[in-house]
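Report on one structure; see the data block that follows.
Only one protein chain is missing; all other protein chains are in place.
== subunit A ==
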Amino acid sequence: MLSAPVGALTVLWGAATATFFAQLALPGDRATTILNIRTGQAQARTPEELAPIIAQFGLDHPILVQYADYLGGLLRGDLGTSFQQFRPVRDIIAEQLGATLVLAVAGIAAAWILMVVWVTLTAGRTPRIRALGSGLDTLVAGLPHYWLGILLLLVFALHLGWFPVIGGSSPADLVLPALTLGIPLAGFMGQAVRTEFEHALEQPFVLSARMRGGSDLGIRLSHVLRHAVLPAITLTGWALGSAASGAVIVESVFSRPGIGQTLVAAVGSQDLPVVTGIVVLVALVYVIANLLVDVVYRLIDPRITA
């Protein structure tokens, strides 16, 4: 367990370093990009035009000095200043993080509920129902977020009018975005859980529970599920980290704020401080999620030790 913080720091340092140098490798000149985006023009620029921007962001310093400045800032919790918004990156992220976390958690919750209900209802039934169950898992796991989001939007928001089209922060605004994120995830988790679930159904403890007179649903929920969900917990850790990528699309389709949209905009405008800030943050979420998964594993299955 001692090595966990070291490992976590290594992951963070790696993410920060990789993004920093990957962004530097992008085509063109950063000062030109900053000026062109501020004017909406795409043209070469004269040294006189670029000088103030280069000075402002220290773009004329050697790369290693810029890198050291950047890492030093990270250690102090300073992520730098956005090239485009004139604001500290920390503020930009802090503003957007809440919305994405809420979306990610709601999406994962929706995935769990859908998955548990569906697997419990269909696993280990007649061959036809089993095929339907796993077939739907596979189908929804592959649904693209954009397509699914637009479909839900057109059907449930525009046609039926049950939910708002453009969301803000009320709970009803969250339903369709959460489902857009949650439905494919439910498919992924369902694929993993279903095998375990059907395997567990054949175990002696299930037979003995049945002989004690337990109802089928009760046994499925209280005994079988507990054994079958471990892979889904691992996937949840992964899902939390990858929510940023799903959030990019979902936030755009449903016009929600969040770091996904912010990241896309920042990559598009080569706003290096914002991009590196968000990537380091996502790495941090992955690290924390993995630590949590370890803990939850041990709670559910005490046989697992570090």
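Everything below uses one rule, namely that a residue touches a chain if its C-beta (ideal position, glycine included) is under 8 Å from a C-beta of that chain, and two chains touch if they have at least 3 such contacts; residues count from 1.
Keep this in mind: contacts and distances are computed from a predicted model.
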item: Choices "ABC-three component system protein", "Sulfite reductase", "Tryptophan synthase beta chain" or "ABC transporter substrate-binding protein" - which one is the UniProt name of the chain not shown; value: "ABC transporter substrate-binding protein"
item: Options A:12, A:119 or A:174, residue touching the unrepresented chain; value: A:174
item: Per the touch definition above, residue among A:9, A:42 or A:129 touching the missing chain; value: A:42
item: Missing-partner contacts on subunit A, residue numbers; value: 26-30, 32-33, 35-46, 49, 52, 82, 84-87, 92, 95-96, 99, 106, 109-110, 112-114, 117, 150, 153-154, 156-158, 160-166, 168, 170-175, 178-179, 182, 251-258, 261-262, 265, 267-270
